[in-house]
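FYI, not all chains are in this one, though none of them got moved.
Should a chain be cited, it is by its letter among A, B, C and D, assigned in written order, with residues numbered from 1 in that chain.
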Amino acid sequence: MANVRLENVKKAFGPVQVLHGISLDIASGEFVSLLGASGCGKTTLLRIVAGLEAVTSGKVEIGGRDVTALAPEKRDISMMFQSYALLPHLSVAENIRFPLRMRGIGSREQQQDKVRAALETVQLGHLADRKPRQLSGGQQQRVALARAIVSDPQVLLLDEPLSNLDARLREDMQVELIEIHKRLKLTTIFVTHDQEEALSLSDRIVLFNAGKVEQQGTPADIYAQPATEFASNFLGSANLVAAEIGTDGSATLADGQRLAVGQDRPAGKVSLVLRQEDISIAPEGAAGLKATVRTRVFLGARCRYILDLAGERVQILTGNDQTFTFGDTVSLSIDPARIRIIPR
Amino acid sequence: QDKTLTINSFGGAYEQAHRTCVIDPFEKETGAKVQIVTAYSADAFAQLRAQKDAPQFDVINFSGGQEIVGAAEGLLSPIDASKLSNAGDLYDFAKANFAKGEGPAYSIAAIGLVYDSVKSPKAPTSWKDLLDPALSEHLVLTDISNGYGMLGFLMLNQSEGGTLENIQPGLDAVSKLLEAGAIVVSTSPEIQQEFAQNDAWIAPYASDYAYTLRKAGLTAKFVQGSEGTPASFITSNLVANRPNQELALKFIDISISKAAQECFAEALRYSPTNSKAELSGEVAADVAYGEEGVKGLIRFDPAKIEANRKAWVEAWNKTIAQ
Amino acid sequence: MASFLIPSWVRLAARIFIVVTVIFLLAPLVVVVGVSFSESQFIAFPPDGLSLRWYQTVLSDTVYTSAFWTSIRIALLVTVSATVLGGAAAIALHRRMLPGSAFLATFFLSPLVLPTIIYAIGMLMFWSAVFGPVSFVTLWIGHTVIAIPYVVRTTLAVLSESDPFLEEAARTMGAGRIQRLLYVVIPQGLPGLGAGAFFAFNISFDEAVLSLFLRKPGLTTLPVQIYGQLEFSPDPSVAAVSTIMIALTVVLILVIDRMLGLQRFAST
Amino acid sequence: MSDRTENLLLAAPGLLLLALAFFLPIGQMLVLSVDGPEGATLAHFSRFLGDGFYLGVLWRTVRLSLIITVICALIGFPLAYIMARVGPRARLWLIILVILPLMTSVVVRTFGWVVLLSRNGLIPELLRDMGLAGRTFALMQTETAIVIGMVHVLLPFMALSILGVISRIDTRLEEAGRTMGCSFLQTIRTIVLPLSLPGVVAGSLLVFTLSASSFVTPNLLGGPRLQVLAASIYKSVTQTLDWPFAAAQAVVLFAGILLVLIPYVRLTASDNG
């Protein structure tokens, strides 16, 4: 068990500055997700924690010890690579046994038992003797996952471990991860591009933006109170609608429709941040803002509408109870407390 | 008719002498052109044999007795002595086997003792001196795959009481010498190397090479051993199946001419085989000269050598093997 | 890779290792260079006296320059022919679609297994019997034969480590056979082909035995010339020739590097 | 055109050249090995195989070739690894250094060694000065000299063969190894080495066959007292003019090399998939 501390870590690849001073404190046994846009530096950060990449400046501590210049194999970490990095010359079972062998954990029999258990965890018991090249993409990813968790390291670094798995399997794996995490109290840093995954699994979410920490907090906090436009945009896929706050505190849209907003704001031009799942939709005639349906996107359990509201494109996410089609006029309502306002 | 001849020569100073003494006069006289392939006898012979369907040499020169095999295998043409204007001037031994196909010997290298006149504690006088324990750590023997090495060994063998039928005394002497610290090399440059850098004092080898060493600035001298001086013949042979044999014969004729042989002796210290050749005193001192001098040379029967070569080489190899 | 990924003692050991290896590799060359400036007639080291006389000898002697050009000509032709033939064969073998690929790979190695002299004699006998006198072409063919194994081996080894999906991806992008070779397989095999091509050049340029037996007047390669010189009258001129070759190599590589960025090539 | 035809077409020119310009001439040479005065005979083989001396020569050839191959691999692998992982500038210089010896004639280079190793050469003198060797100590004409000279000649072949393969290995695999607890050296042993095996195999095939069949260097450095098979063949061809025996020795050498190589290739090929 060990905490991880990053202190103003900067990293540049030649002229390309990738991390602009990251400071992070991850408690022992915490499960932290890194969320952020593609190319924002998540993998780079993991690699720095693992010791695979030297920092340009800054400090890395694991378990209270300064490891900035410590070799990876001395850090008692385990990392799953985004590209899997399976050893092509070893079979699946040998790949998974590899960290045990290298760290000298247990006797040969114990190692084989652990390998078997890890293979069962990722539901690949029947493929133990295959070579990685003979596996499908998702199978390879699971082998990489099994290899990362088999050795019970102090710090577990997972780089998009479930991206190539179908929904069922993904849920199963999430459950396994949580259980392993709870059982062994591993400090886990988890990179994912799937918000629901991050929100459901983590003790804490760290939101990255272009090499900086944009916001961090518990899933509920960070979801409910995005601190910046980027955060709300990234997490909730929010709509931005231009409006003007009148003297009475209510907002007027471009076409003159008005709605109540919760926050007290000085009058002026603003953008309303409307999260797509906060807006509810009803047939014409109900109270609310009038909008026209442009597209309906079927998502199975849910449904996404693209609407025209006061000349702006608005997306909403709703259940599948009522259906509207192209051209229908609908009525939108939103809890004023959930509307955030940012100056324009 | 094609007026070019292809011959082999032995490279380096030898080839230069060859050019001045034989080729230039030949070209001047006939207007023909001579092309040289630089190759030792052994390599040239291998090439000749492999190419027997389309030989490239017109005249081929050997120094290691290859003409005997070549003639026996029909690679060489018999020579009609009457077509060589200078044949009459040759000593008899130099033209003994024309009919079989062996060409005339046009130079003789005398095998004796090459030694370092400064470092060597004493000037050797006889082949027996090779066995002097004081010298053995500084003695260089030559492998018998080398023509000169073969003759040197046979002479050592003879001085130890052996004969061409029994080379065991020679082999015994060699193994004794090796035990005492002598070394074996297989090519001439290695001898130079040993003398120049590695404290070698004495080696049974050819007179012309002693001269080469001297020209290279070493203090090497050549003496004939008192037991006798084996001779290595350099022969010039007419290759079979070539179109311009007339021209080739002319070339051989010039090789054995008085002028050419004097020139060779002057340049490289080879002994002439032309009885008419006249040498200056300085040159004569380094070679076997004149009817008498030549008579002192020992010629081990080349046919016997050829017949036994395989067996001897094998025996020698086993003797020297570490 | 991060600097601390390699322990400092390994760095130190690597430095020492490189220094020792470089000393080992260069030791005889230093002797050769040293000898080339010697004043004396014979090969000795350290040289006694300094002079450039051997360079004068070499550069003014047409046998060396003409042998040099013969060698260069053959070596360049052999580089091309051996790389093309060997590279193509290696690519075919790599794909493992021919029956007995493993056997064929060994087959391509066979010219290395026999001492060249056997091949030289065989080739000379064969050529004389079938085509008559040997020529430049004979030597070219002979050198190509003994250079091919190098290209096949090195290329095969490098290809075996490349991503098998790349060629497939190229196919789905419409790359025909030739294009695939040109734009995918060859770039992938480049380190192997490069090494093989270099070996081929070097083998031909340094080959003495075959050249010795297949030569004829006017067809003398530099190694044969050097070999002859050493056999018949060893003097520092051979060292001077070799030193010139060393200098030429370094200059050539640096010039190519300036022009083409060899380091980029070397890094793939 | 099918893929198979394409591959046939690719391989065909090389195969054809080898068949016509190698196997035909060499076959003609090798049949000499059973050539006797009265028709076919195995006499040349029994002469070779029945003689301790020649068997000794064969054994020395194989033994030295193995030693040379192992040493070349031991030096060549780290050398190639370092070359693959240093910066591009340093790599360029290392490559130049490795190929420089190749640009000097083998004969001349070997002469360089002769000068260094002989009795008054630099190295024995150094050893003598340090009191490590006796008065007449020389490295010339020893097996050590042959090994030194041959390693020098063949090391570039090994190093460059391995370099090509190592430069193709995904460095992330090494990194993965490190995160799984491999030390640097363990990574080399368990990941880099197995993955560069094709290069090591290629290199050792070249080095082994070359050292078994080379003649100039062993002959110059080992001298006539330490014959290797190639030198013996050379002698039979040019000196004793006994071509059938030379051919028989070549066949034996060929067989000997195959005997060593086939299990080696088998053993290493299975891991290559």
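In this section, a contact is a pair of C-beta atoms (placed from the backbone, for glycine too) under 8 Å apart; a residue touches a chain by one contact, two chains touch by 3 or more.
Everything numeric in this text was worked out from a predicted model, so none of it was measured.
Enquirer: One each is shown, so how many of each labelled chain does the full complex really have?
Expert: A x2, B x1, C x1, D x1
Basically, only the chains that are shown with their structure count from here on.
Enquirer: Farthest chain from chain C, comparing Cα centres?
Expert: Here the answer is chain A, farthest from chain C.
Enquirer: For the pairs B-C and B-D, output the one whose chains share more C-beta pairs in contact.
Expert: Looking at B-C and B-D side by side, B-C shows more C-beta contacts.
Enquirer: Distance from the CA centroid of chain B to that of chain D, rounded to the nearest Å?
Expert: 36
Enquirer: Quick one: report the Å distance separating chain A from chain C, using the average Cα coordinate of each chain.
Expert: Centre-to-centre distance between chain A and chain C: 55 Å.
Enquirer: So the centre of each chain is just the mean of its C-alpha atoms; given that, what is the distance between chain A and chain B in Å?
Expert: Chain centroid spacing, chain A to chain B, equals 91 Å.
Enquirer: Multi-chain contacts in chain C: which residues touch at least two other chains?
Expert: Those would be 1, 5, 7, 43-45, 121, 125, 230.
Enquirer: Identify all positions of chain A at which a residue touches two or more other chains, and write them in rising order.
Expert: 51-52, 71-72, in rising order.
Enquirer: Can you give me every chain pair that touches, using the contact definition above?
Expert: Between chains, contact exists in these pairs: A-C, A-D, B-C, B-D, C-D.
Enquirer: Chain C touches which residues of chain D in the complex?
Expert: Chain D reaches chain C through residues 1, 3-4, 6-8, 10-11, 13-15, 17-18, 21-30, 75, 78-79, 82, 85, 88-89, 91-92, 94-113, 115-116, 121-122, 152, 155, 157, 160-161, 163-165, 167-169, 171, 174-175, 178, 183-185, 195-196, 198-199, 201-202, 205-206, 209-210, 212-216, 229-230, 233-234, 237-238, 243, 246-247, 250, 253-254, 257-258, 261-262, 265, 269, 272.
Enquirer: Sort out for me which residues of chain B touch chain C in the complex.
Expert: Checking each residue of chain B against chain C gives 6, 10-15, 35-40, 43, 46-47, 50-56, 187-189, 192-193, 196-197, 212, 215-218.
Enquirer: What residues on chain C touch chain B, complex-wise?
Expert: 40-45, 121, 124-125, 128-129, 132-134, 212-213, 215-218, 220, 224-225, 228-235
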